[in-house]
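Of the protein chains in this complex, one is absent; all others appear in place.
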Amino acid sequence: MGDGFPIRVYLRLSAVALSVFACAAFSAEPQKPAPLKSGIEFSSDDVRKLQADDFANPGMLWVARGEKLWREPAGAGGQACAACHGDAAKSMKGVAARYPRVDVSAGRLVNLAGRVNICRERNQKAAVFKEESDELLGLTAYVAHQSRGLPVAVSVEPQARKNFERGRELYGTRIGQMNLACTHCHDSNWGKQLLGETISQGHGNAYPAYRLGWQAAGSLARRIRACFFGLRAEMPAYGAQELLDLELYLAVRGNGLPVETPGVRR
Amino acid sequence: MALARVQLPARAKRGEAIEVRIAIQHPMETGFRFDLMGKAIPKNVIHSLRVRYNGAEVFAAEMGSGVAANPYLQFYTVAEASGEFVFEWVDDDGNRGSERASITVVP
Partner (left out) sequence: MRARRHFLSVLAGLAALPLARPVRAQAEIVAELVQKLTGGKPVTAGRVTIDTPRLADNGHSVPFRVSVDSPMTAVEHVRSITLLSDRNPRPLMATFRLGPKSGRAVVVTRLRLNGSQRVLAVAQLSDGSFWSGSAEVEVTESACLDMS
């Protein structure tokens, strides 16, 4: 070549090397359990039967509520969800499978419930629903139910990369008096017994779900809070960024699992 | 507001024993729980459910806190004539609920 490496070439090579390094550093691949199994596979026959029975499944009461709300006029213009979205079975098919995702106009990561509330406020000019309210759980469950059977397919957009990394970091961080991280149970010990229960892989594909212990349907955020409490850690408040970041991480980690909403869990 | 779902066949043969199901969203509050501030949550359960088929009672349930939240009941009745099922229930607070379903009975 000559007796000096041209600076231009050197800089270009460095840039290439750096970007390759950066891509390797950000891996959108979480540590996935193998084989990937939904929580229903760790459940008893009774719970499986209950989830499979669309009438007896108590979560369907919330889906039914959501269906009613879908058709109910709301807000300043008296428009129901159906006014814009028509038949949810068609318009909402596949939607839940892609959440959490970034809402462009809000400029932030949202889960499905958050997106429902954005629609309420922005498009229907109606009051948002309270976290864990029957209405919000109902509409979220109804919309998610339209994706039942479809594989979770969440991708991490560039704007959500920090959220994903934060979620992954939280997933591996020890918390609470028990000083354990999510990974200790749900990556290292799934399938093993914890008292009378079998530890699952900790996926969110069945949520909102009816938990027998709650005597009600609840969101994935509630379930994550319950895990914090179980480890004797302070529970993040509803709406906390940590919960959302964890939801994103969990979703990507569970990509490929079928949406089961409304799930039944003990 | 209590939401309820009922299920029974839309059509049946006369004399056939049909399966009837009802699920009601209701906490069936036992009266033994406490809220976040330590106050007792008062008991409130659906204590009475009655099912009438073309006006005649075909099933009834008197229930207490021993029935799980979001009560589910499944029972049978003989299809006699086309008409209507009326489900009615009341809880300790006096809240009433009802649902209806029609049936066509063929000979």
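Lettered A and B in written order, each chain numbered from 1.
Just so we're on the same page, contacts are C-beta pairs under 8 Å (C-beta built on N, C-alpha and C of every residue); 3 or more make two chains touch, one makes a residue touch a chain.
Treat the numbers as computed from the prediction; the structure is a model and nothing was measured.
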| note | Answer key for A:Pro35, A:Gly107, A:Gly149 or A:Gly213 versus the chain not shown reads A:Gly213
| Which of these, A:Asp46, A:Glu72 or A:Asp87, touches the one chain of the complex that we don't see? | A:Asp46
| note | Omitted-chain footprint on chain B covers residues 16-18, 28, 30, 32-38, 40, 53, 56-69, 71-78, 80
| said: Using the document's contact rule, name the residues of chain A that touch the chain not shown here. | reply: 43-44, 46-47, 50, 58, 194-197, 212-215, 218, 222-223, 225-227, 229-231, 234-235, 266
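In this section, only the chains that are shown with their structure count from here on.
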| What part of chain A is in contact with chain B in the complex they form? | 55-56, 58, 60-62, 64-65, 68, 134, 215-216
| field | Complex contacts: residues of chain B adjacent to chain A | value | 3, 5, 7, 21, 23-25, 27-28, 68-70, 72, 74
